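Sharing a structure with you now.
FYI, not all chains are in this one, though none of them got moved.
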Amino acid sequence: MAAPDTGWMSSHLALVVLELVGIFVFAISGALTAIKKDFDAIGILILAEVTATGGGVIRDLIIGDTPPAAFRQVEVLLVPLIAAVVAFFAHPVVERLNFTVLLFDAAGLGLFCVTGTLKALDHGLGPVQSAALGVTTGVGGGLLRDVIARETPALVQVNTDLYAIPAMLGAAAVTVAHRLELPMSVAAPAAAAFVFAFRVVAMVRH
Amino acid sequence: MAAPDTGWMSSHLALVVLELVGIFVFAISGALTAIKKDFDAIGILILAEVTATGGGVIRDLIIGDTPPAAFRQVEVLLVPLIAAVVAFFAHPVVERLNFTVLLFDAAGLGLFCVTGTLKALDHGLGPVQSAALGVTTGVGGGLLRDVIARETPALVQVNTDLYAIPAMLGAAAVTVAHRLELPMSVAAPAAAAFVFAFRVVAMVRH
């Protein structure tokens, strides 16, 4: 009847698009980890699925939004399948596999800490708690990937603060943008890009 | 009043019986892993409980059916206790402990990927998502067992595909049987037996 709720619309649309991109890049990082560890085709698929959906499943369980998106929308399961196939055929051209895993992991971290924060705010959680859930969403999939692959979690590797700090800053930026009622279709991708850029600069300098 | 809903009845009864058998065999695999790692009596009990109930707890959390069966029905906690006692006294006669663990793990995998798929279908999830939840249920308990015991997860060991592929096929078979409205009291045990036989043949040939 009245003016359409474009704030929510843009927030919601940003959430859906960023979520699928995040699922794709995290799936690539999971598949490349599996390739690095000499897993076979199915092992690559499983690690791609776990890495891509783990953070979101944890987030949805915590919010109480069950079944989680990964078990409701079939595309959330299919995107990692596509990513696994892409990684499987593309990896021979990738020379520095380790760095590439971290690059895609950084993109997933940025996207998921933003979408996790947004979803928590949408569900009425406070700003600190929303940021905490954003960080949890961002690091959850990669943590499961590293535990299953028996790697030292990226989360607690020597330069931890350059992993968690950008996630915390990105999540905090989203809560501030939400409070200031900035347009989320701009603020959310900007926050995700900031987290990614921060991580990449930190890795290159290291 | 009308004809009894025997389809649901048979599906439901099959679910309860297969579930308890799955809990028992997974508990045996957990207890034997603990014995192999020289855990003491309580360590054996804990690993039996975690392995037996882990997959089902994850499944119920994802579906949103809380508290999970393991925390609602006391028999789900008592069956692993019995299994732990059986494993404790029976294991000296078992020579090839490693193979026996994998044998019981294969039985649990078959039973749980079927019951997980059935429960997801009962809750109205789509066929792909139900099969995915079935596989998750099947591999969840064994994954927790291996992470806690600090073993390389059976899920991602060298011959991964011969672990996950039968689970995927079994889960898919259940969704097809459900779509074709085949009697579940026959189809469900058949699918579980198929997964078990596939795994055992793969292990023997390896």
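To keep things simple, chains are lettered A and B as they appear, and every chain counts its residues starting from 1.
The rule is simple: a contact is a pair of C-beta atoms (placed from the backbone, for glycine too) under 8 Å apart; a residue touches a chain by one contact, two chains touch by 3 or more.
Here the structure is a predicted model, which means the values were calculated and not measured.
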### Message
Starting from the 2 chains in place, I would like the total count of identical chains in the complete complex.
### Response
3
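Operating definition for what follows: only the chains that are shown with their structure count from here on.
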### Message
Give the list of chain B residues in touch with chain A in this complex.
### Response
61-64, 120, 123, 125-126, 128-129, 132-133, 143, 147, 152-153, 155-156, 158-161, 163-165
### Query
Which residues, counting only chain A, touch chain B once they are in their complex?
34, 37-43, 45-47, 49, 57, 61, 64, 66-68, 70-72, 74, 77, 147-150
